[in-house]
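Taken from a larger complex, these chains appear in their original positions, while the remainder are omitted.
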Amino acid sequence: MCLALPALVTELLPDDNAKVNLGGIAKTVSLALVSDVKVGDYVIVHVGYALSVIDPEEAAQTLALFQEMGELAAEPQA
Amino acid sequence: MKYIDEFRDGEVARAIAASIKAEVDAGASYHIMEFCGGHTHAISRYGLEDLLPANVRMIHGPGCPVCVLPIGRIDAAIWLARQPGVILCTYGDMLRVPGSKRVSLLKAKAEGCDIRMVYSTMDALKLATTHPDQQVVFFAIGFETTTPPTAVAIKQAQALGLTNFSVFCNHVLTPSAITQILDSPEVRELGTVKLDAFIGPAHVSTIIGSRPYEYFAEEYQRPVVIAGFEPLDVMQAVRMLVRQINDGRFEVENEFSRAVTRDGNEKAKSLVAEMFELRRVFEWRGLGMVPYSALRLKEPYAAWDAERRWDVPQDTPADNKACECGAILRGVKKPLDCKLFGTVCTPENPMGSCMVSAEGACAAYWTYGRFRDAAPGDAEGPEPESDE
Amino acid sequence: MTLPRRAHPRPLDIAHGRVDLTHGGGGRAMAQLVEELFIKAFDNPALNQRNDQAAFDVPAGRMVMTTDGYVISPLFFPGGDIGSLAVHGTVNDVAMAGAVPLSLSAGFIIEEGFPLADLKRIVDSMARASREAGVPVVTGDTKVVEKGKGDGIFITTAGIGMVPPGVEISGDKAQAGDAILISGTMGDHGVAVMSQRESLGFETDILSDSAALHTMVAEMIKTSPGIHVLRDPTRGGLAATLNEIATQSGIGMLIEENLVPVRPEVRGACELLGLDPLYVANEGKLICICAEADAEVVLAVMRAHPLGENAARIGTCRADSHHFVQMKTGMGGMRVVDWLAGEQLPRIC
């Protein structure tokens, strides 16, 4: 029910809307619940509304953490 | 798909799994509740249980607003749909959920009610503008994630002066439900149920932030990791919780920091605060009456409140007595412990909260996981029993 | 640990249930509907294979294939229903080539909200008609459309059959001099259906003539394999069907009003509604055009069959570059029997 997905903002539209793209799928969503969104941002989209903007640095850090942990774990296993 | 594919990397999943396996204490057991149906779904759909050590057990919490909506509210929505001139619209998830006498919105629609599926509250508003002679009622359900979009629609209805739009509000609150579970006798007093740690909501937290969980962590001395709904997010959260448990810590950690901050979405929060107030008590299917766990519209927005516009019935029909949902939601029982499971209760004919949507514990187990406990010889089940 | 596992834990609630969109979704609800309602009713080896197509052996020879959609309203009428009609109508179109019907397919388009009890009644009636005719429904399909996008139920059947060697029946084979025979009274079906339309506001005891004609055709063919044309006068009635044949064969026809059997109730209803029985639909009657020399014996065979008791010779084909179907009226005058010019009739097939 709380299905929400990260989508790339490709165009800002009138009425506080934006065009977003997800894997080649374009969709118009409302920006009424977020501020300062720019083209190129990724937003979390839920029932047609952007809920938050993805922080790319945090995302990179989380991914790095996966790798690191993976590597840490892989060692004793290997 | 950026921010999706990277979080579904099977190689990395196996590496994290290996790391978890390496870190767990073979002699201990880890009972981790994922509150959210989104996590339940990810665990089942990706078969993540197979990647976890046997002594890490996932307990599927009540975090699916479709599942926890009591039968009485579904009956009330059907009652609204049956009022002359009403178009009832709601998210697709709600259509198949049966109320009393197995009548769902889908069945009411088949009987002739005008019921529409919408993908956004904007669609509901559009219906109201294109059908000025009819009353459009939006059957609003959802946690903190889904409440702000309802609020935006009401704001817009106000701005447009739409008098034929209203909201049948069933928005509920995550923290109250978690409290209810932790306060249950089995968990709190009797200690019959071990609940070692929580995976905190992903998208709910984009709105409310991570701060509200700090109270639990401290009050109930349980670690919480807020995690995204992708399989690697879940694996990582388990990893982080195992480590906290091993360390004896009970902190709030944020695995989903790419989308969740400590304070959440202020804009959305203040909009909701302006428009909604707490209900004194609200029934949760499987949990019973939970104090201060749901929202209703404040007086200045009464004009858009379907419960003030119509004398909506407030009946509270009970679930089937044999349904074990309450115990399952608190981790006391498993779906197979319910004698209705798979006989009279299936996703096509759900009898209780946990079977209602794919995010419920029973439905997820039936749909994705039932091969696990299937003995080779039991292909023919017993005759179905009557549920009346 | 025992895992309960039954495909459909709860049987369909035929008495109170309704068709909803899940019954057309390709999921378990649809599989259950197919299993408990359709396969149970039609029960035959080809269908029971549960494939998306039925397989069966055929001999070499001339095959015919036909299809008709049934959109009749009301669905239940005196003497039949949309189910039996969907079998009879298509069996008859196969038989009208002189062919022996082999098998039928059935496509159902059901409106959301349709009562399962009505669906079962229709499917059972269809299965009964199919069994009585000895022509199995070997394959089928179900679609569900949203409320307001259908009208209860539509059924489209297709049928195939084999033409006996030496038989060459076709609408273009009528010749000047041929006799025109019909197998019974005209208009019974149409009037029976119309009597159920509340808006038409009349009552009668008349029954639809809906019936499968292939056994009578088989007898006719056996006696006279050289029959030129067979056709069932359904939509548009005798008038439309004779005009079709006249155009196809490039001939004219002369029939006699006094020779066309019409039941008094059909005449009465037609007077009341301003209709002509010649344009009212039949679903268990046929037109046979054969050489003059065959006429008497074919007529005798028809009359000997229960569905041909009232068979009659109604006229003769003749050369006419205009392809007029003309009729000598009861008054002794002459008129054209033209195509229907789009009268407003209820949906009768």
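Brief remarks follow.
Going by the order they are written in, the chains are A, B and C; count residues from 1 in each one.
What we mean here is this: a contact is a pair of C-beta atoms (placed from the backbone, for glycine too) under 8 Å apart; a residue touches a chain by one contact, two chains touch by 3 or more.
Here the structure is a predicted model, which means the values were calculated and not measured.
Counting every protein chain in the full complex of this file gives the formula A x2, B x2, C x2.
What we mean here is this: only the chains that are shown with their structure count from here on.
If touching chains are joined by edges, the resulting network of the protein chains shown is an open path. Chain centres here are Cα averages; for chain A and chain B they lie 22 Å apart. Between the CA-based centres of chain B and chain C the separation comes to 54 Å, rounded to the whole angstrom.
If you average the CA atoms of chain A and of chain C, the two centres end up 61 Å from each other. Residues of chain B in contact with two or more other chains: none.
Shown for chain A are the residues in touch with two or more other chains, of which there are none. Chain B contributes residues 1-4, 6, 12, 15-16, 18-23, 36-38, 63-66, 91, 93, 119-123, 141-143, 145-146, 148-149, 152, 201-204, 206-207, 229, 232, 236, 239, 255-260, 265, 267-268, 271, 357, 359 to its touches with chain A in the complex. Interface of chain C with chain B (complex): residues 1-6, 9-10, 18-22, 27-29, 112-113, 147. Those residues of chain B that touch chain C in the complex are listed here as 96, 106-107, 109-112, 336, 341-346, 348-349, 370, 373-375, 378-382, 384.
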